[in-house]
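For chain A:
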Amino acid sequence: MSDRIVEAYIGEYASGKSESAINRALELARKGRKVNLVDLDLVEPFYTLRPLQEELSRLGLEVIAWKTEETVGLGEAGTVIKPAARWALRRIGDVILDIGYGIEGARTLNLLEGADEDPDLKIFAVINISRPMTASVADIVAEVGTMGHVDGLINNTHLAEETTAALVQAGSRIVTTAANAMGLPVIATQAEEKLAGVIGPVDCMGNRVRPLKRFMPKAFW
Partner candidate 1 sequence: MPETTTKMVLAGEGGQGVQAIAEILAEAANEEGRQALYIPNFGVEQRGGVSVAFLQISDHAIGSPKFLKGDIVAALSERAVQRTATYAGPETVFIYDSAMEGVEDDLPEGAARVIPVPAMEVAKEEFHPRVYNMVIMGALVGATAVVSLDQAKAAIEKRLGYKFEKNPQLRDLNFRALERGIEMGRWPKGGIN
Partner candidate 2 sequence: MTVAPVKEEKRVFMTGNEVVAWAALAAGADIMYGYPITPQNEVMHYWSRLAPRYGKSFLQTEDELSAGFATTGGVMTGSKAFTATAGSGSVLMQEPMAMAEMMRLPTVTIVQQRGGPSTATVIYSQQEVTLTTMGGNGEGIRVVYSTAGHQDLYDYTIKAFNIAWKYRFPTFVLGDGYQAKMREPLTIYDPEKRGVKLLQPDPFVGKEGEPGRDRPPAQYRNTYNLEEELYEKIMSDMKEFEENSADIAEYESSYTEDAELVIIAHGIVFRAVREALDNLRQQGLPVGAFRPVTLRPLPVGQIKELVARVKKILVVESAYGQIARLIKEKACGAACEIHTMFKPGIGIAAEEVEVRAKEILAKQ
Partner candidate 3 sequence: MPVPAMPKSWRVDNKPHKFCPGCGHGLVLKCLGKAIDELEIQSRVVYGCDIGCSLLSWDLFNLDTVQTHHGRTTPVMAGMKRARPELICIAYMGDGGGYSIGVQHLVGAAMRNEKITVIVANNTQYAMTGGQMAPTTLPGQKTETSPYGRDAETTGLPFQGAEMIAAIAPEGAYVARGSVSHLAQLTRFLKKALRNQIDGHGFSFVEALSACPTNWRTDAAGTWEFVEKDMAEHFKRGEIKIPEKREAAADA
């Protein structure tokens, strides 16, 4: 078995893909692993990792994303895949992929060289039940059904500053039920650090709780 970790985070708009990917990458880096964090959001690359690049690099990540000054046109002409991102799976170390939203966002993986034959690649769908499109078990099953191959779900239920432990637990119940219906594992329940402490190491459904540090508010403005 390979020790290499390769994970792609997909999901609805604002479901928390980027936040999940960043935190996962940092978690691995803290363990002393070499980690590549790749921005593969082709729909709107400039609302995700771009403003965070320097900070994340300082924290020890290899960030593969466009720099603002390297591009022109932004959202309208900026959906050009960065060559380094295309070959990301050939890099040494772990690879964490932030895959953008889009009706067939998961198919973005086809753009990665070697994605179809990489034995380590795992694709996780990030779910926030506070989003009407993925609010119920039926909605989640339908939504994930359109995403192509998925290896597991992540409960990332939140309402930004208004998130409560009860909400996260409610999310866990719905996401776990949906995962069971699809025969998929729940990889983790994610919650902001403080809240994660309140919930404890496992949530009400027995899913591992991953504490999150929020970066994305800095990704904006």
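The rule is simple: a contact is a pair of C-beta atoms (placed from the backbone, for glycine too) under 8 Å apart; a residue touches a chain by one contact, two chains touch by 3 or more; residues count from 1.
These made the cut because all candidates are chains of the complex that A comes from, given by their letters.
Since we're looking at a predicted model, the values are computed, not measured.
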Neighbour of chain A by the touch rule, complex-wide, chosen among 1, 2 or 3: 2
Touching residues (chain side chain A, partner candidate 2) in the complex: 13-14, 44, 46-47, 73-76, 103, 128, 130-133, 135, 158-162, 216, 220-221
